[in-house]
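Here is subunit A:
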Amino acid sequence: MKLEGKRLIWKDYQKEIPDDKYFYVRSCIRQNFFPASEHHFLKIMREDLGKDVYETEHHTTCGGIGYHCDVIQLETIMSIVARQFALMTEAGYKNYAVSCITSFGLYTEIIHTWQTFPEILEKTRRQLKEATGREFEIPEHVAHASDIIFKLRHEIAAKAKYKLINQKTGKPLKVVEHIGCHYAKMFPHKGVGGAEYPYVLAGMVEAWGGEVVDYPERRHCCGFGFRQYFVKSNRGYSLSNTHKKFESMEPFKPDMIITNCPGCPYFLDRWQYVIAESEGKTYGENGHGIPVFTYEEVAGLVMGYDPWDLGLQVHQIAVEPLLDKMGIPYDPEAKYKGLEGKDLGKPELPQNICCC
Partner candidate 1 sequence: MHERFANAYDPFVIPYMIGYVFVLAYLVVALVTVVKNLPMSDRKKMLRHLFSFKLFVTIKDIFADCLLHVKIWKKNKMLGYMHSSIAFGWFMLILVGHIEIFFFAPHRVNLPWYPIFFRYFMMETETSVGGSVFFFLMDFFLLMVLSGIALAMIKRIRRRLFGMKRTTRLKWNDQLAMYSLWCIFPLRFLAESFTSHISGGGFLTRSFGMLFDWFNQFMNNDALIRPMWWAYSIALMVFFLTLPWSRFTHILSEVLLIYMRNAGIRESSKNNGYAGVEIFSCSRCGLCLDPCQMVSSASLRQMASVEFTRNVRLRQNKQAMEAASYCLMCDRCVQACPVGVNSVQLKLNLKAADVKYTYPNRYDYVEAEANPMDTGSAWADILHRTPEAAAPTKKVVRTPEVVYFAGCMSHLTPKIEQAMVRIFEAAGVDFTFLDKDGGICCGRPLMLAGDRTGSEQLVAKNTEAILATGAKVMVCSCPICYKIFKDTYKLEGVQVLHHTEYILQLMEAGKITVRKSSQKGVYHDPCELGRHSGIYRQPRDILYRVLNLQQTPYEGKDALCCGHSMAGEGMPYKKRRMIARDALRKMTENPVDVLVTACPSCKRSFAEIGTEEIRDIAEIVCDQLVTR
Partner candidate 2 sequence: MKDFGFGIKKSGVIDLDKADMSLMREIAAEEPSFLHCFYCGTCTATCSAGKYTGFNLRRLQLLIKRGQLDEVSERISECMLCGKCQWVCPKGVNTRHVVMLVNKKLHARKIR
């Protein structure tokens, strides 16, 4: 592997990412799956890095799930997106930060469509005006939240308490990065590093001391795939996709996975459990799985936030082995304690995969 080769390619896929003044939109599903991720993005941005990130409770879904499940028309979705942008315009922002890569992909696609076909843009403006009375401007910059963390990765590294380094061996942790299909595969130039050798997460890993694993099925979908997951009879395809990825990364013995997308960490995390329970196969060390994180969680860990405050107890795959490697202290007793020490109850333990 020649890193210079990749750097040459990364050069071709640079995007302009403002480092401040963002209008932030959340993901529909992340708050359920990884409840503390978005919270910590805002916290790190505002409190640790002192950035201006605006958020409003009036924003809605972008419509991406409906779009990818083929249940909502594009025209309708454009109006929804236009309304989001109107909220931004009204709040006086020009930079749009997106928490979800499916949304990010959709925004990119719609803006591209509007730029290519101005009449559609006009139609959308008209429809939004008629429906809501609002007006909007297209954002000057649309950044995925990970783009912003990527941009600020060195600032975070400068403030880091922990590094992606195995404290026992002193060697960098081996990290699988997974950027998700909708981040750059549709519009490679809108993603940091392009689609073939994406750099957005790899840059964070590098900056925080880890080593990226480039494994053969790196480009492959996590297995979410919308229709493949939502319809139960198709769920085997979803599982098979994930299985394929794990089979491919297994020989590299990764310590962790860092992800970019709302769905990916969920499926990479939960399907490890299903594979273990239905096939008896586990991919981590000593019967564990490979812990899966969102980039915000990794940033939070590096910054020294308490793992349980980062919501890591809701992961299916136990994160403790990784915390041990990084030398992050944690209180096992506090794992299933909520706010103010409220008992969340302990989950039932699976048979084939070690979860604590």
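The candidates were selected such that all candidates are chains of the complex that A comes from, given by their letters.
Heads up, the rule we're going with is that a residue touches a chain if its C-beta (ideal position, glycine included) is under 8 Å from a C-beta of that chain, and two chains touch if they have at least 3 such contacts; residues count from 1.
Note that the structure is a prediction, hence the values are computed from the model and not measured.
Between subunit A and the candidates 1 or 2, a touch occurs in this complex only for 2. Only residues 232-233, 235-237, 239-240, 243-244, 274-275, 277-280, 351-352 of subunit A touch candidate 2 when the two sit together in their complex.
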